[in-house]
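Shown next, in structure tokens, is the structure this report addresses.
Missing here is one protein chain; the remaining ones are kept as they sit in the complex.
Lettered A and B in written order, each chain numbered from 1.
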Amino acid sequence: VTPIVCFSSDFGLLDAWVGVVHAVMLDCSADVRVVDITHEIDPFDIRRGAVVAVTAVHQLPGLTHLVVVDPGVGGERRDLMIVTGDGTRLVGPDNGVLVPAARRAGGIVSAWSIDPILVGSPDPLATFHARDVLAPAAARLALGVDPSTLGEAIDPGSLAPGPFPPAHREGGYLVSEVLDIDRFGSMRIGVDRAELDDRVEPGATVEINSGHTTLHVPFGLTFSDVGDGEPVALFDSSGWLTVAVNGGSAAGRYGFEPGHQVRVLVA
Amino acid sequence: VTPIVCFSSDFGLLDAWVGVVHAVMLDCSADVRVVDITHEIDPFDIRRGAVVAVTAVHQLPGLTHLVVVDPGVGGERRDLMIVTGDGTRLVGPDNGVLVPAARRAGGIVSAWSIDPILVGSPDPLATFHARDVLAPAAARLALGVDPSTLGEAIDPGSLAPGPFPPAHREGGYLVSEVLDIDRFGSMRIGVDRAELDDRVEPGATVEINSGHTTLHVPFGLTFSDVGDGEPVALFDSSGWLTVAVNGGSAAGRYGFEPGHQVRVLVA
Partner (left out) sequence: VTPIVCFSSDFGLLDAWVGVVHAVMLDCSADVRVVDITHEIDPFDIRRGAVVAVTAVHQLPGLTHLVVVDPGVGGERRDLMIVTGDGTRLVGPDNGVLVPAARRAGGIVSAWSIDPILVGSPDPLATFHARDVLAPAAARLALGVDPSTLGEAIDPGSLAPGPFPPAHREGGYLVSEVLDIDRFGSMRIGVDRAELDDRVEPGATVEINSGHTTLHVPFGLTFSDVGDGEPVALFDSSGWLTVAVNGGSAAGRYGFEPGHQVRVLVA
């Protein structure tokens, strides 16, 4: 098995942070392969960090995922390792950024507080735990090291809560929110396939209601299942319910933005 | 030989797509090395994707190049492998994005339609063939697998045409277009060295005529062959005829944009 670490952050690509974290992990072992998911999460945006992490673990279960959006770095919050029900390992700060990804990846099986000494950093720089604590832990987990040798077990119930809740039912509707707008303008809504699956039949339509706008969108498998410029609902690679416009931008046309509450009904 | 896959796309760096494709290829084999050419091709811009692919194969012949600009993903278009005259392998959708690169790399020797089953993806996600079909094929080709074991041979004559034609002669001129403006403002024109070579002598000047503007630019080998702020014509690393301004932006000064038709004459 290739020891892969999937790495997301709000570091951006202007500064040296991303490269330094890569070098630290490669220095642990030349066998490690670091894959950049994205580093263009807005600064301090824990919510978007959590969305990216869900998207990554959905497609790459069983790997090690390092997720760094860490406004409280060096303060009270813990440096966390989580092992999930499907064998995914999550590494990041204890500020909720890992919680929705853990939920998607089969739930939390165990949680651990990383001990800097046990990852070889007795005196970590207070502004850069990603480099001195989180990355060395992630590299070791990818290489097969057991989390119990890198820190202390902690109560999963003591973790900071995630930045958005799971969808919940209200009347016939699933209530959730727009989680993300992708580069192509497709909107991802916080409802996953398991919550709708048996009702998504050929010819089904989803109603998406934001209070001021109501859309009725046919389900499809891909963008070109509808005419040019037409909307289509599908489950994209993120695993979330997605509304796209073939050859265009759904977000641009319908004016949705991340954080907008929506009510979803399959008819 | 290091099994290198050169990877270009219109995925951008905000989302997880690029990283997921990396992870899929590394999961095929830890030996694979994935090199990012660019992922900042504008969404759906097959033309710019083709220009980038030419630039990459020109400098890295004999490697495997994965090029994904794929508005029709999951629809009728085929997932393609092309083997070229100089041993380059091209992987991408059958929408023309690979065609100019194949021309630059010695022409099409064989073309293949990838069979998802043969690359281990019997049920590829319709919105993400890059992940489920194209990347697994590219990784295997880089590792030396024969394309005949990954799909069916197809008639090269049946491929979708490229997004721009080769330069052609009209009177004494070569007629082509501005293909690309690089970060430094240099303009690349769709005329390669072989089309001009014997006439590019020391002291030669190239005339570039766009209908509303006519430039006369001396040939040089590098930017500093002319004075600061002066224009120079050269063949840059893309292999295309390039007009640059030493220490400045040629596109900014002369107002050319990708797609502008130009007539080229060496005097």
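The definition used in the following text is that a contact is a pair of C-beta atoms (placed from the backbone, for glycine too) under 8 Å apart; a residue touches a chain by one contact, two chains touch by 3 or more.
Because the structure is predicted, anything quoted here is derived from the model rather than measured.
If you put the hidden chain back, the residue from A:A53, A:V73, A:L98 or A:L141 that touches it is A:V73.
The set of subunit B residues touching the chain not shown comprises 2, 4, 6-8, 13, 31, 33, 35-40, 52, 55-56, 59-60, 63, 182-184, 221-225, 234, 236-238, 247.
In the full complex, subunit A touches the omitted chain through residues 10-20, 22-23, 26-27, 29-30, 43-44, 71-76, 125-128, 131.
Criterion: only the chains that are shown with their structure count from here on.
Averaged C-alpha coordinates put the centre of subunit A at 33 Å from the centre of subunit B.
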